[in-house]
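To start, I am sharing the structure in question, which I have written as C-alpha cells.
As you look at this complex, bear in mind that one protein chain is not there, while each of the others sits in place.
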Amino acid sequence: MTEPILKLEGVCKNFGGLKALTDVSFALAPGEVVGLIGPNGAGKTTLVNVVTGKLPASTGRILFEGKDVAAQKPHEAARRGLARTFQIVQPFPQMTVIENVTAGALFGGGAASVGDARDMARKSLDFVGLAPLADRPAAQLALAARKRLELAKSLAMQPKVLMLDEVNAGLNSSEIDGALALIRKIAESGVTVLIIEHLMKVVLSLSKRLLVLHHGQMIADGPAKEIVADERVIEAYLGQKYAARLKELHHA
Amino acid sequence: AQETIKIGAPLALTGGLADEGHKQDLVWKMWVEKVNAAGGLAVGDKKMKVELIEYDYQSEGQRASQLAEKLINDDKVQFLFAPFGSGHTKIVGGVGERYQVPTIACVASSESVFDQSLKHLFGTLSPNGGMTTAMVKMFKEKFPDTKTIAVLGRDDVFPKSMAEGIAKAAEAQGLTVAYKELYPVGTMDHAAALSSIKAAKPDWIYVSGYTQDLILARKQMQDLGVTAPIVTMVTGPSYKEFTEGLGKLADGITSSSWWHHATNYTGQGVWPTTADFYKDFQAKTKGADPDYVHGSCAAAGEVIAEALKRTGSLDKAKLRDAIASTDIQTFYGPIKFGPTGMNLPRELPIIQVQDETIKVLAPADIKNAELIAMPK
Amino acid sequence: MAIYSQILANGLMLGALYACLAVGFSLVWGVLNVINMLHGSFIILGGYLTWFAWHGWGIHPIVMLPVVGALLFALGFALQKLVINRVVSAPVLTTLTLTFGLDMILYNVMTYWFTATPRRVQLDLGAVSLGPVTLPVDRLVGTALALVLTLALYAVMRGSNIGRAIVAVRMDRSAAELMGIRTERIYAITFGIGALMAGVAGVVFASVFPITTNVTGTYLGKAFVVCVVGGLGSVPGALVGGLVLGLVESLAGHWFGPQQAITAGFVLMLAILLTRPTGLVGVRGYE
Amino acid sequence: MRSGPLAYALLAVGILVLASTPLYADNYVVRTAAIVAMYGALATSWNFIGGFTGYPSFSTAAFFGLGCYVGAICQRAGVPMVLAWLIATLMVGAFAALLGAIILRLKGHYFAIGSIAVVEVCRLIVSSWSSLTGGGDGLNLPLLTWGPEQVMRFFLFVMLAILILSLIATALVDRSRLGFGLRCIHQNEDAAAMVGIDTTRYKVAAYTLSAVFCAAAGAAYASWTGYIDPTESFQILMTVKVPVMAMLGGAGTLAGPFLGAAAFVLLEEVFWANFLDWNRAILGVVIVLLVFFLPGGLLSLARKRSAGGPA
Partner (left out) sequence: MPEPRLDPLLELAGVTSGYGQIQVLWGMDLAVHSGEVVALVGSNGAGKSTLLRTISGQLAPREGTIRFDGRAIGGAKPDAVLTAGIAHVPEGRRLFRGLTVRDNLLLGAYLRTDKDDIARDLAWVFELFPILAERQRQDATTLSGGEQQMCAVGRGIMSRPKLLMIDELSLGLSPRMVEHLGEALIQLNKAGQTILLVEQDVMTAFELSHRAYIMENGRVTRAGASTELMADPTVSEAYLSI
C-alpha cells in the first residue's frame, strides 16, 4: 500500500459531556473512494468538521500527506487541498453561480488573480454541467443544482481529498445517476473521495471500501460487500428488512 | 442698510442641557420683547430693533460650533450669545474669535474658558474662585469644629473645577481633605462613593454636579444615613428644580451662586432694578423664581446695548473694544470685564435652603439668614 | 468589614434595579432579534406618568404600577403591530435604525411636553438598619418588586402557552405558523411585554432616582451591559446580569473610586462577550 | 455590488460640487461642504466593515475620538499639524487591528454591542486619564491664525482629501482579492473559511480600514475646532448616525455611503433651520420612512431606473 494521503490516529471529539467521536483511526490511500455510513448522530459530520479544522479535535492526530494538521484552521485545510461539501448546502446566496465557484478557485485553488480564478471556475462549471446557470444568483437554484454548485466550488479548489457530506440526499433517482457519474469522473481525475451518504445505492455503487461509525466509534472498516452483511452494521444501521432487500438484489 | 441688530444664539433645546437652554431662550425673548417695545436699542442717536436668531444644537458641541458659523455666515449676526456651560462656551467662543464676532457668555465661569486669549469672548459670570475661599472662611468662622471635608465632583469642566477649587481652598485654610473623587458623566448611583464618605466621617461634605446628580446624591445621603454638620452642593440650590425635586430634603444644604433675586442692585437697561426684573419674570412665568442663569443671561443683553450706545455704529472691531471697556451697573450687579474678558471677581452670594426657601448668608449687605447646621 | 456589608447591600439593591431595567429589553432582543433603542425612553415615560399622577393628583406609585404597565403594553403592542412588524425579519442594522428613528421621535415629544427637568416622586420612606448596614426602604421595595416581576415573567415564559409560543416564534417563525401561532401577534405581545416591563421599571425608578429625559441613553447602556453579562433573552439571565453588574460597580466604586465604576462594568461586559458570549446563564440558541 | 459608471459619475459630480463651494457660496456653505466630506469619509470607511463584510460595526466614534485625541496630544507636544494627523491615523489603525483581532470573534448583535462598548470604554478611559487627556476639561489646540475663509477652505480640502482617499481605497478593495473575500464573508462566513479565506485576517483588515479614515478625519477635526473633550469626541450619536448614512445611500456600494452622508447632512440642515423644537422628531420620522420605503438606499432608486428592474 502506498503512503496514505490522509490518516487519523485516535481522534476524539467531545461536546461537553457528549462523546461525538471516540478513538477514531483510519487511513485513505491516494485516489481511493471510500464510503462512510452510520446512523443519524453517529458523528459523521463531526468527523468532517474535525478533519477540515472547523472544529478542533479533543485529542488524536490527523496526518495529511504525512504532516500533523490537527491544529489547522479551515482556510489552511482548504489551501492544503482538503475540501468538503456541507450537508446543508452553504452557497454565497446573493452571488452568482460563477462568483461562488470563483471564490473557491481564488482562495482555495491558488489562482493568481480574480481573472484566472474566473477561468478556473468556468472549467469547473463545465465539468459539473452548471455552465448554463453561471449568471444566476445562487439563491435561485433548485436543490439539485445547489448541490452541484457545492461540488463545482469544491472542485475549483483543486482538492487532493474531497469529503462529500450527503451531496445526494434529497435528489431523485435520475438526478442521483447524474451525480454518480460526476463523482466517478472526479475520482478518476485522481482525487481521493470520502462519501458520506444514507443512500446505499450511492455508497455501494461508488466505493469498494466502507467505514461505519456508530456512537462516535468506528465499528467496521472493510470491503463493502462484507460490511453490508456484518451483523453489527445491520443491527446498528441497515435494519433487517433493508438488509434482506440488499441481499435479494445481490442474488438477482 | 441694516435695519435690525441681529444676535445669534445656538441653544440646547433638546438633549442633556435642554432645561438650561430653555431658560436662556426665555429671558432673551423677554429682553428682546421689552427692548423692541421701547422702540429698539440706541445706536448712536437712532434706534434699531433687535432680532434674536436661535437654533437648537441638541446639546452636542460639534453642532454648536456648526450653528454658530451658520449664524455668522448665513444670518449675518453682529453678536453671539454663547450657550450654557463652560465646554460649549469654549466651542462657540472659538468660532466667534475666528470671525471676530463679539460673543457674550453668560453661563460659563471656569477660568480655563477665558485663559486662551479669545479676544472676542466676554463672560458675565464672575470667576469660580470667588466661590471657594470665602466659603471656607465663613464656614470655619461659624463652625470652628470643622476639620475635615469630603469632596465628590462630576468630571465635567465646571463641576470639576469647583471640586478642585474647594479642596485647594480648604487645604490652604488648614482643613483635611478626607475624601476626594470625581464621578463620570452618566453615573446612576452614588451609593459606593457615599458609603466611603460615611466611613470617613467628615465635618463637611461638598458635592458638585448638575441638578439631577445632586438630587440623587442628596437622596442617597439620606437613605444611607450619611450626614455632616455642613453639606454643600454646587450649584444645586441655585436652581429651583433642585429644591422642587428634593422638598424637605433640601433643607440645610448650602451653596454659592453668582446672583440671587434677593439682591438689590440698581443700574441701567430695560430693568433698572432687581425688583423690576423679578416682577416681569414672575409675570411671564406665572410666579416662578428666576435663578442666576436667568439673571446673567438677561444682563448679557445690557452689555450689547451699552456697547452699541457708546460706539454708535455696527463696526465689529469698535463694538468689541467698546464691550471690552464695559463698566456698567445692572439689576444683576456690576459688569466690568477683566483682561481675560471675564466679569471682575466680586463677593458672591452664599446661600442655604431653610424651610424649603433660599436664604442668603453672605455677603453682609444682602444677607437674610444665619448659617444653620444640617438637620439630623 | 462593616463597610463591605454595606457595599454588598448597595450592590445587590442596585443590581435588582438593573435587572428590572433590563429584563424587557433582553426579552425583546432575544425573541424578536430587535435591539430596541426605545427602551430607555419607555422607562422614562413610565417614570413621568408616575410622577405626573403623583404630583398632580396625589396617586401613589403602587397604584400606578398596573396602570403604567397597561398603558405601555398598549403602546408597545401598537408600535410593533403597526410599525416594527413590517421589518422585523430584516438585518440588525435595519431594525436598529428603525427603533433609533422612533426613539428620536419619542424623545423629542417627551422633552417638549415634560421638559428635561429632573423630577422625583418624593416618597422618602426612610431607611432601616440591619446592624451596620443601612437599607433604604424604597430601594428595598424596588428590589422586591423587581424580583417579583422578573419571577412572574419567568413563570409566564416557562409555564404558559404564550411563553412557549414566544420561544417558538423566536426559533422558527414559519414552523411556528404551522402550530397555528399568529406570529405577528406574538411579536406584538412580546414587544408589549418588553414595554410593560420598561414602564414598570420606570414606576420603581421614579421613586428612587430623579427622572429626566437626559438619562434615557444611560438606561439603555445599562440594559445592554446587563443583557450581555447575564445572557440574552433569558429572564434569569437579566436577573443574574443585573445583580452581578450592581455588585461589580459597587465594589469597583469602593476600590478604585467612582470614576472607575462604570468602566469596570463595561470591561466586565467585554470580557464576558469574548469568553462566554451566551452570558453567565444564557440559553444556547439566542446567538 | 459592482459599481458601474453611474456610481463614478455621481461621485465625481458630488466631489466637484463640494470642492467648488468656495467659488460661489458663503463660508457657511463651505463649512457644510466640509462636514459633508467628513461624514462622507466616515461613512465610506464604515462601509469596509459594515457594507462589504456585513459586520454591523458601531465603532466609528471610537476611532474618530481617538483620532482627535492622538492628533491633539501630538500637536500639543509640538508635532507639526499634518504629521500629527498622520501619527494619529497610524496609531489608531494599529489599535483597530489589535482590537479587531479580539472583538471580531463576535457575530451579529453581539458584535454590534461589543463595538458600541468600545466607544464607551474609550470615552471613559480618556476621561479618567486626566494627566494625558485633561479629563473632563478637554484639550485646547493651537488655532490656525489665518482668516476664517482660509481656514474653512483649508479644512474643506483636507476633508475632501480624506474622502477621496477613502473612496480610492474602496475602489481598490472592491476589485481585489480582499474585496471578493469580504463579500464572501458577508454572505456566509463558514463557507468562506471552507473555500480557503483566512476570515480572521480579512475581517481585521476591513475593520482596520474602517478605522484609519475615521482617525484621520478626527485628527483634522480636532485641529479645526481647536478644542476637544471626551463627550464631544466619543459620541454615541455619531456612531449610530454614520451607519444610518451608509444605509441611506446604499451600504456595500462605492458611492452610496458618500451620497447618504450628503443627503443626511442636508436634511439636518433644513430641519434645524426651520423647526426649532421638533427637528429631532422630524429627522426621526424621515429615518422611519426611509427604512420602510427605501430599504436599499438612494442608489437603489437610480439602479431601478437604469436597469429597469432588480438585477
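The letters A, B, C and D name the chains in turn, as written, and every chain counts its residues from 1.
Quick note on the criterion: contacts are C-beta pairs under 8 Å (C-beta built on N, C-alpha and C of every residue); 3 or more make two chains touch, one makes a residue touch a chain.
Please read all numbers here as calculations on a predicted model, not as lab measurements.
Trainee: Any idea which chains on screen the missing one touches?
Mentor: A, C
Trainee: With respect to the chain omitted from the figure, which of C:Val63, C:Ala175 or C:Ala271 is a touching residue?
Mentor: Spelled out, the listed residue whose C-beta touches the missing chain is C:Ala175.
Trainee: Which is it among A:Lys208, A:Lys225 or A:Arg245 that touches the chain not included here?
Mentor: Checking each option in A:Lys208, A:Lys225 or A:Arg245, the one touching the absent chain turns out to be A:Arg245.
Trainee: Out of C:Val167, C:Val225 or C:Val244, point to the residue that touches the absent chain in the complete complex.
Mentor: That would be C:Val167, which touches the missing chain.
Trainee: Specify the residue from the set A:Ala71, A:Leu143 or A:Ala181 that touches the hidden chain.
Mentor: Per the contact definition at the top, the residue touching the missing chain is A:Leu143.
Trainee: Residues of chain A in contact with the chain that isn't shown?
Mentor: Spelled out for chain A, the touching residues are 37-41, 87, 142-144, 166, 169-175, 198, 200-201, 236-239, 241-242, 245-246, 249.
Trainee: Spell out the interface residues on chain C facing the chain that's missing from view.
Mentor: On the side of chain C, residues 161, 164-165, 167-168, 170-172, 174-182, 283-286 touch the unshown chain.
Following the convention adopted for this analysis, only the chains that are shown with their structure count from here on.
Trainee: Which neighbours does chain B have in common with chain D?
Mentor: Touching chain B as well as chain D, we find C.
Trainee: Report which interface contains more C-beta contacts, comparing A-D against B-C.
Mentor: Answer by contact count: B-C.
Trainee: From the C-alpha centre of chain A to that of chain C, how far is it in Å?
Mentor: A distance of 48 Å separates the two centres.
Trainee: CA centre of chain B versus CA centre of chain C: separation in Å?
Mentor: Inter-chain centre distance comes to 36 Å.
Trainee: Cα centroid separation between chain C and chain D, in whole Å?
Mentor: 31
Trainee: Can you list every residue of chain C that touches 2 or more other chains, as numbers and ranges?
Mentor: In chain C, residues 107-108, 217, 221, 259, 262-263 touch at least two other chains, as defined above.
Trainee: Taking the touch definition from the header, please name the shape of the chain graph: line, ring, star, complete or other.
Mentor: Contact map by chain: other.
Trainee: Residues of chain B touching chain C in their complex?
Mentor: Going through chain B, the ones touching chain C are 14-19, 22, 152, 155, 181-184, 186-193, 195-196, 198-199, 211-212, 215-216, 219-220, 222-225, 241, 245-249.
Trainee: Mind listing the chain D positions that touch chain A in their complex?
Mentor: Residues of chain D touching chain A: 175-177, 180-181, 183-184, 187-188, 190-200.
Trainee: For a test of understanding, state which residues of chain D touch chain B in their complex under the given definition.
Mentor: My answer: residues 26-29, 31-32, 35, 124, 127-128, 135-138, 140, 143, 148, 151, 225-227, 229, 231-232, 235, 237, 272-273, 276-277, 279-280.
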